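For reference, the structure discussed in these notes is given below.
A single protein chain has been omitted from the complex, and every remaining protein chain is retained in its original position.
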Amino acid sequence: MNLETEKLGFYRYSSPQTFYPLAGKMLPWFWVVATLFGIAGLWVSFFVAPTDATQGEAYRIIFVHVPASWMSMFIYIVMAAWAGIGLALGTRLSGMMAQALAPTGALMAALSLLTGSLWGRPMWGTWWIWDARLSSELILFFLYVGFIALQAAIDDPRRADKAGAILALVGVVNVPIIYFSVIWWNSLHQGSSVSLTRSPSMAQTMFAGMILMALCFWMYSIAVSLMRVRAIIVERERNSEWIRAEVKYAVE
Amino acid sequence: MQWNSATEFFAMGGYALYVWGGFGACALLMLVEPWLVRRRMREAMLNLRRLNCADNTDH
Partner (left out) sequence: MSLPQSSLMLVVSVTTKRDLLLAIRRKSDVLVSLFFFIIVVSLFPLGIGPEPLLLKKIAPGVLMVAALLSTLLGLPRMFAADYADGTLEQLALSPLPFGLLVSGKILAHWLVCGLPLVVLAPVLGLQFGLDGETLMMLMLALLIATPLLSLIGSIGAALTLGVRSGGALLALLILPLYVPTLIFASGAVEVQMVGMNANGYLSLLAAMLALAVFFAPWATSVALKIALE
């Protein structure tokens, strides 16, 4: 089962054996880049971006809220893409990547909800409002939880990968429909008029801060997913020769 | 720069709880997650070493 030695060309990189050390080498770089973007982003969001005319200082929450929301959606798409590749080509690494991305995506969705409600409290006067953006984020969070729960419930990792892949693909088809339906629903029920990002005069520096923070979140997500995929590889490949050699090498 | 003093900076125009709460929660969770993953990795490695030892004593 683990003697998949003959891998050629593109498939070479899709084998956990070649990817494991590669990911290990890439990891520190992503941490460094994430930290640099984080420092730059925080600097811009607190010291360069001006106070918002209507929302005061509270608007500064968008510097973490918007990147978290973007990442939560982006990670779901990437996860579904890996899942689709895994299902179509049968590469083992793809399923592991999808599995490694899911918790980070769920975290991003949770952060988006948390910061959204922290922003909503001073702006709307309530911790939670059934606004289109927050509601669809909540459903996205549920989708992540479903994906993680399904994979956790299936013992055979190959079946877990494939079942998860189908769920992710069905989910990714549904995400735009859900988003659209929630916006429709919100307009039917007269939603709030205050928006988190559609501030009338979005200064250039505010946008720059948002982009820098988004890049930081992006690099962080890659770094932490690579860490997790390495852990998953070690867990799953425990019966193969190469990983044992790898560990021995690391110890001695 | 729009801050005249450190206290003004930390007060965030009266929105300290929300702004620092939001940034703090992000920072905290983004430190906790890598820590959890690292622990998972350590456990997996430990398991693997145990398996290695068991195999070596078998032979």
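Just so it is clear, A and B label the chains in written order, and each chain counts residues from 1 on its own.
Keep this in mind: contacts are C-beta pairs under 8 Å (C-beta built on N, C-alpha and C of every residue); 3 or more make two chains touch, one makes a residue touch a chain.
Because the structure is predicted, anything quoted here is derived from the model rather than measured.
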{"item": "Among the chains presented, those that the missing one touches", "value": "A"}
{"item": "Among A:27, A:48 or A:139, residue touching the chain not depicted", "value": "A:139"}
{"item": "Which residue of A:22, A:53, A:77 or A:149 touches the chain not shown here", "value": "A:149"}
{"item": "Residue in contact with the excluded chain [from A:167, A:206, A:222 or A:243]", "value": "A:167"}
{"item": "Positions on chain A where the hidden chain makes contact", "value": "87, 139, 142-143, 145-146, 149-150, 153-154, 159, 162-163, 166-167, 169-171, 173-174, 177-178, 180-182, 184-185, 188"}
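Keep this in mind: only the chains that are shown with their structure count from here on.
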{"item": "Rounded Å distance between chain A and chain B, as computed from the means of their C-alpha atoms", "value": "16"}
{"item": "Chain A-touching residues of chain B, taken from the complex the two chains share", "value": "1-3, 9, 12-15, 18-19, 21-23, 25-26, 29-30, 33-34, 37-38, 40-41, 44-45, 47-49, 51-52, 55"}
{"item": "Residues on chain A engaged by chain B in the complex (per definition of touch)", "value": "46-47, 50-51, 56-58, 60-61, 63-65, 68, 103-104, 107, 110-111, 114-115, 118-119, 121-122, 220, 223-224, 227-228, 230-231, 234-235, 238, 243-244, 247-248, 250-251"}
